[in-house]
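What you see is the complex with one protein chain gone and the rest in place.
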Amino acid sequence: AQTATIAVGAPVTSLDPHFHQLSPNNAVADTVFDRLVNNDVNLRNIPGLATEWRAVAPTVWEFKLRPNVRFHNGNAFTADDVVFTLQRLPNVPNSPSSFAAYSRPITRIEVVDPLTIRFHTAQPYPLLPLDMTNVRIVDKETAENATTADFNDVRAAQGTGPYRIVSHRNGDRIEFERWDGYWGERAPFQRVSYRMITNDAARTAALRAGDVDLIDQVPTSDLANLRRNPNIRIAEMVGLRLIFLGLDHLRAENENSPFITDNDGRPLGRNPLRDLRVRQALSMAIDRNAIVERVMEGTAVPANQFLPSGVFGHVGDLPPVPFDPDGARRLLAEAGYPNGFRIQLNGPNDRYINDARIIQAVGQMWTRIGVRTAVEAQPWTTFVGRAGRQEYSAFLIGWGSNPDGSHPLRNIIATFNRDRGWGASNRGRYSNPQVDSLLDQSLSELDTEKRERLIVDAMRIAMQDVAVVPLHIQTNIWATRRGFEYTASVDEGTLAQRLRPAAR
Amino acid sequence: MSETATARRAALDAGAPMVELRGISRRFEKKLDFAGRIAQRLGAPVREETVHAVDNVDLTIRKGEVVGLVGESGCGKSTLGRMVAGILPPSDGTILRDGIDVLSLSAAEAREINLRTQMIFQDPYASLNPRMRVADIVGEAPLVHGLVTRAGYDAYVDEQMRRAGLDPAFKRRYPHQFSGGQRQRIGIARALAVKPDFIVCDEAVAALDVSIQAQILNLFMRLRTELDLTYLFISHDLGVVEHLSDRVVIMYLGRVVEEAPAETVFARPNHPYTQSLLASVPRIESRKRAFSVVKGEIPSPLNPPSGCHFHPRCPHAMERCKLEKPVLKEVAPGQRSACHLNDAA
Amino acid sequence: MAAPTLEVRNLRTHFFTRAGVVKAVDDVSFTVERGKVLGLVGESGSGKSVTGFSIIGLVDPPGRVVGGQILFQGRDLARISEEEMRDLRGNRIAMIFQDPMMTLNPVLRVDTQMIETVLAHKKVSAEEARQRARDTLGMVGIPSPDERLKSYPHQFSGGMRQRVAIAIALLHEPDLIIADEPTTALDVTIQGQILAEVQKLAATTGTSLIWITHDLSVVAGLADDIAVMYAGRIVEKGDVSAVLDAPLHPYTSGLIGSVPSRNKRGEPLRQIPGMTPSLLNLPPGCAFRSRCPRAAEACLAEPEIRELLPGRQVRCFHPLSETSEQAA
Amino acid sequence: MSDATLNGAAAAPRKDRVETPFRRFVSEFMESRIAVLGLIVFTIIAFIAIFAPWIAPQNPYDLAQLDIMDGRMEPGTVGGAGFTFWLGTDDQGRDMLSGIMYGLRISLTVGAGSALIACIVGASLGLLAAYAGGRTDSVIMRVVDLQLSFPSILVALMILAFLGKGIMNVVIALVIVEWAYYARTVRGTALVERRREYIEAAQCLALPTRRILFRHLLPNCLPPLIVVATMQVARAIALEATLSFLGLGVPITEPSLGLLIANGYEYMLSGKYWISFYPGIALLITIVSINLVGDQLRDVLNPRLKK
Partner (left out) sequence: MTVYLVRRLLQALLVVFAMSVIVFVGVYAIGDPVEILISPDADQIERERAVQSLGLDLPLWHQYLVFLGNALQGDLGRSFVFNEPALKLILQRMPATLELAFGAMFISIVVGLPLGLYAGLRPNSPVSKTIMAGSILGFSLPTFWVGLMLIMVFAVQLGWLPSTGRGETATFLGVQWSFLTLNGLSHMAMPAINLALFKISLVIRLTRAGVRETMLMDYVKFARAKGLSPARVTFVHVFKNILIPVVTVVGLELGSTIAFSVVTESVFAWPGMGKLIIDSINVLDRPVIVAYLMIIVLMFITINLIVDLTYSLLDPRVRLEGKGA
């Protein structure tokens, strides 16, 4: 087939690759643009527009650029484009969530020759190649003075990627065409129509009705059915998104947590969640396998930490959390709650796969060990603000990590600290100096092995301390029609170049 | 019969004024709202509209009298009746009840006085609350005003119903279960239950069939003597008015054009309008007659003709009639008329 | 004398309602001569309108003409097809309704409503039809008919509207007009105008007229003959003067006595006691029995209508003779 | 002067029973068989809703009684707790039959509750507007216009987004959306009724204003109000379902019919029809039965179709 139609579940809001940190946007950007460092489906760094890179000094990274690369408009790719791109990152007006963080560690850029470039940093910065996987290189000539609107109008959206954009209807569809001048492997389809169908059922129906060839975010409810359907093929891979429960660590032992009361609904006078035994009990009470099997219909793996095995920072020796209601009850009794207490578990209902169902299931399980749980699911809009203001006692939330253990540690586990930029998403306000110091060391450690050890140690401590209650890591699922094949990836993005005609 | 009539006549002449209207007017205005005023500024052809429903009327009703008020539709009869009954405040003028200025009274006193004037309405269907039983319709007001106690309530209602010619056995019924004539009796019983001495009948028999109308008219007459009532009898049916009234007032477009004892009006109408009205009325006595014609339509009260309102239809109209509003003047003893012809003569 | 325009014989129109059969018109017979006016009087609900609608074939369900003949120029209207009837309606027989506010369609211009009537029965051009409409409007005394044709009904006063309705009835110079209380809703002066107009027209065109009203005074001035209806039946008919001067039926007499101007001022009216009975399940016998001062055993049987004096028919066992009235 | 007795005799009551407006209304209502059927069905539904806690096999709102291991069972399966799920279970192992019974309870509470409150609020304001006239009238009616110029679903969406979930909040949102209809209806009727002669008569009898307002005027404004109210109950139930479907509305652990449908929505295409289908049918029957009743009410209470 020369054409293919893809339906994605999340709307692409902009074609400007530096406007909004949003996975659907990034996925399209990765179809159209290239990065210095690309990643494969397992998120391993592979050469992109840079053919090789290394730290030439503790604070200097050198990248060799790929020769003979052309942008969709015919312009040649050079070091100037890289410099321009990095300068553009903090200067995209009105960006609600910019890419500036990736250029901030860089103090100076040195163009050695048109195909060699050096980045100088203030401190040793081991994460720079990883950061570069997030920076899509634009053509200086086209993008200079271009606004986000110019990108949306396709005019400025000229990259070096395998497909180029033909047309764009905001929030509805993007039409791609193969870029024959691509430096890498030739894209499989002449044309690809990239449609946004946010409604799950509608998306599945569109696939079943044959209107589209590929869908992403396959609803778990349809999965069993689709698997049975001979005309449909499923592609899946465990991802990097952990679903976990955040707990209130902010209130001191002798303070009331907002949604915890005793069994008669009166204030408890203390915050049970500050007691490790209680946290362990709550974690042990959860039958993760049941959630994975029944709620997620097998599309997740039970988790005891942030990252799946094989990813940088995975703690190999951490045992799975046992499902042990009796043990949980015992622990509760030890902690002084033989009859449990009441708690409200909050969560979004429109954000993560089956989010509202999961909290209900957790609610069932907690209630069975005597922690009578009320469950409230809200739209993400209202939920996330309140979670960020520490208004909840226990809440479900997710985290899609970069393939590096420092990423969740720094954002979720580390003590909240505005100046260091740590704990930005630490909504439970967990704080452990030991973890903080290990993380701190790892962030300037250029030796990969040493760095990994530091991170693993920090992660182990945090998990043993039940900083959060990990539930499961989601599997990313795509479904294709007969005759098409999609290469599943660890990241959630749906990239046109990963779809190809079936091998027969 | 004629003896008693003369006697009554004499008593009436001596009768004290029960209701006196002095320069009563009632205007209905359609004001422009904010948007209207802006539009007017912008040159839209809109303006505030005023209907002079009743225009500077003087009228005296003496005790024991039946005054008939006649006129064509829209001439302001009901409006006048409502003002007399105290339902509608006049725009101008004073209303004296037994010599007291009603409008100067406190609310409680005014209520007291207003209660003594009752009204009987035209539409026997619309004038009874369809969701109340007859007993409540009749008995509610006396109870509220303390004219009767709870204990005496039933007997009182029975009495009122009986007096109006209704079987008290029906008092638990609802209005829709009665015929038009019976409903009108309910209305009468309701009015009489608060012991009024003055009744305004606004087209009280117009909606009824002749045979029923005769019954109700007879009832009115009987009650008048039994209870010593005074009536303002509003009607467009000259026959009914002639039959019932001692004195007749003719209205045209909000103004009184003629006022005289009934015999006089029917025998020697003075105002041209009265004359044409009388000529238009079909009479059962006259066979195969040629109907006479008053020319023209009834003008809109929104936009009444200048001077004498009747001049465009008047066979005797003169230049003066267009310009000058004629005043009501005595043309014969007890007969007053508002016509310029009388000055000429 | 030529054949009568209309001869109604033993007409029965019944309404088959859920509650029972309403004998709205029961055994009604009368004749309308060419160029004459028949006054059909009676109290509300006595079946006057239904009689009218029966003649023109517009009795609404659940009503139906169940018996009798309606001989219009010799043809029995009760037997002809709807098509034939439609041909006659508005053409040879026209009808005018009571409420002038309601008889004209408020959303159609007067010319539309007139022209469609012309075209319904005559194959003429629209222009000719308009011409005809204009002439007829002029005939009923509407000034500047050309302009008025372009108006909507609400732009007319009540009297004017009734004139328009009359004009529509006259468009085809019908042989019979049924006028169902056309002046009841109007003011006296306007009623006078309309009556005068109608009188003139009847005199000039030779159209026969059935004038339905409850107002004896109007009939007195307008009609040649009178038929008095009570509870779906004609109880008395004859020449207007004769009937009104010397009624034979107690009901007619009572009716006349109820009209105020007939009586002496200030004295009690001669009223008929009680009220009109419901037509639903009327008991057999004389329907007036319960209100009649002369009622007797005999009245339990159904009285037939009979010719008591020449040209005077009455449905009563105990009619008022000349003498009995004087005695009363 | 014998007219009194004669008159009485002539009109002697045929039936002894007094025909109250209510009885007349009932008998007219009964004329439509389908409406009676609707009423019967609705009564059954209301009964189920009211007595759900006593007749439902499970308390679907008590998380302790649910087990996700019972989730998505087909109709007729016997679950872990030992009783049969006649209509199957949803993803949480909630017995659909119990869920529907409780859902009816919520839906009816929301529908009737919001209609009742909106009716009281709207009717009072409408009556006030009609009786007071002038400034009061125009202020109230401007607010009504304002309210009605917003699409109801959007208003409800915004309000719920603002208030958060909860049955009470749904009721509040629906009240805010609906009161204007009542106000407009009552004002319209009251303006007509106010000019009726029986009101004038009451004024003439010098009855206190409050009495005229509530004893004379209001009862006569009720018929159209009742019609609007029944229709609005049905509308409110549907609107609540839609809101729940859109992710706002009632809490997930206490699903209304709408939320049950929304929850099962995804399973519809995957063959587990019962999760969405049965609540859908229940919703349908409820709304249809209310509308059937409302429809007949409209016919019976409409004075214009009466002779």
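Per-chain residue numbering starts at 1, and chain names A, B, C and D are given in the order in which the chains are listed.
One rule holds for everything that comes next: contacts are C-beta pairs under 8 Å (C-beta built on N, C-alpha and C of every residue); 3 or more make two chains touch, one makes a residue touch a chain.
Here the structure is a predicted model, which is why all the values come from computation and not from measurement.
K.L.:
Checking the contacts here: which visible chains does the omitted one touch?
P.N.:
A, B, C, D
K.L.:
Quick one: which of A:N39, A:T59 or A:N152 touches the chain that's been left out?
P.N.:
For the chain that is not drawn, the touching residue is A:N152.
K.L.:
Have a look at D:A49, D:V171 or D:I287 and name the one touching the chain we're not showing.
P.N.:
That would be D:I287, which touches the missing chain.
K.L.:
Please identify which residue in D:I153, D:M168 or D:V192 touches the non-displayed chain.
P.N.:
D:I153
K.L.:
Looking at A:G171, A:P338 or A:G483, which residue reaches the missing chain?
P.N.:
Reading the full complex, the residue touching the unseen chain is A:G171.
K.L.:
Touching the left-out chain: which of A:E236, A:D350, A:D440 or A:D457?
P.N.:
In the complete complex, the chain left out is touched by residue A:D350.
K.L.:
Using the document's contact rule, name the residues of chain A that touch the chain not shown here.
P.N.:
11, 13-14, 16, 19-22, 93-98, 100-101, 148-149, 152, 169-173, 195-199, 201-203, 205-206, 208-211, 350, 379-382, 384-386, 388, 399-400, 402, 407, 410-411, 418-419, 421-422, 424-425
K.L.:
Hey, which chain D residues sit against the chain that's not shown?
P.N.:
34, 142, 145-146, 149-154, 157-159, 161-162, 234, 238, 241-242, 245-246, 258, 261-262, 265, 268-269, 276, 280, 283-284, 287-288, 291-292, 295, 304-305
K.L.:
Could you please point out the chain B residues that touch the chain left off the display?
P.N.:
32-36, 38-40, 42-44, 46
Note that in this section only the chains that are shown with their structure count from here on.
K.L.:
With contacts counted as defined, which of the two, B-C or A-D, has more C-beta pairs across the interface?
P.N.:
More contacting C-beta pairs are found at B-C.
K.L.:
Averaged over CA atoms, how far is the centre of chain B from the centre of chain D? Could you give it in whole Å?
P.N.:
One centre to the other, that is 47 Å.
K.L.:
List the centre-to-centre spacing of chain C and chain D in whole Å, with centres computed as mean CA coordinates.
P.N.:
Each chain reduced to its C-alpha mean, chain C and chain D end up 50 Å apart.
K.L.:
Give me the residue numbers in chain C that touch at least two other chains, ranges are fine.
P.N.:
Only 271, 273, 275 qualify.
K.L.:
Which positions in chain D are in touch with at least two other chains?
P.N.:
Those would be 3, 7, 11.
K.L.:
Using the touch definition from the top, list the residues of chain B that touch chain C in their complex.
P.N.:
1, 5, 72-73, 179, 181-182, 209-215, 217-218, 221-222, 236-240, 242-244, 262-263, 276-277, 279-294, 297-298
K.L.:
Contact residues on chain D for chain A in the complex?
P.N.:
Chain D residues touching chain A: 63-64, 66-69, 71-72, 91-92, 161, 164-165, 247-248, 251-253, 265-272.
K.L.:
Okay, in this complex, where on chain A does chain D touch?
P.N.:
Residue list for chain A touching chain D: 200-201, 204-205, 208, 219, 221-226, 290-291, 294-295, 349-350, 356-357, 360-361, 363-364, 367-368, 372-379, 381-382.
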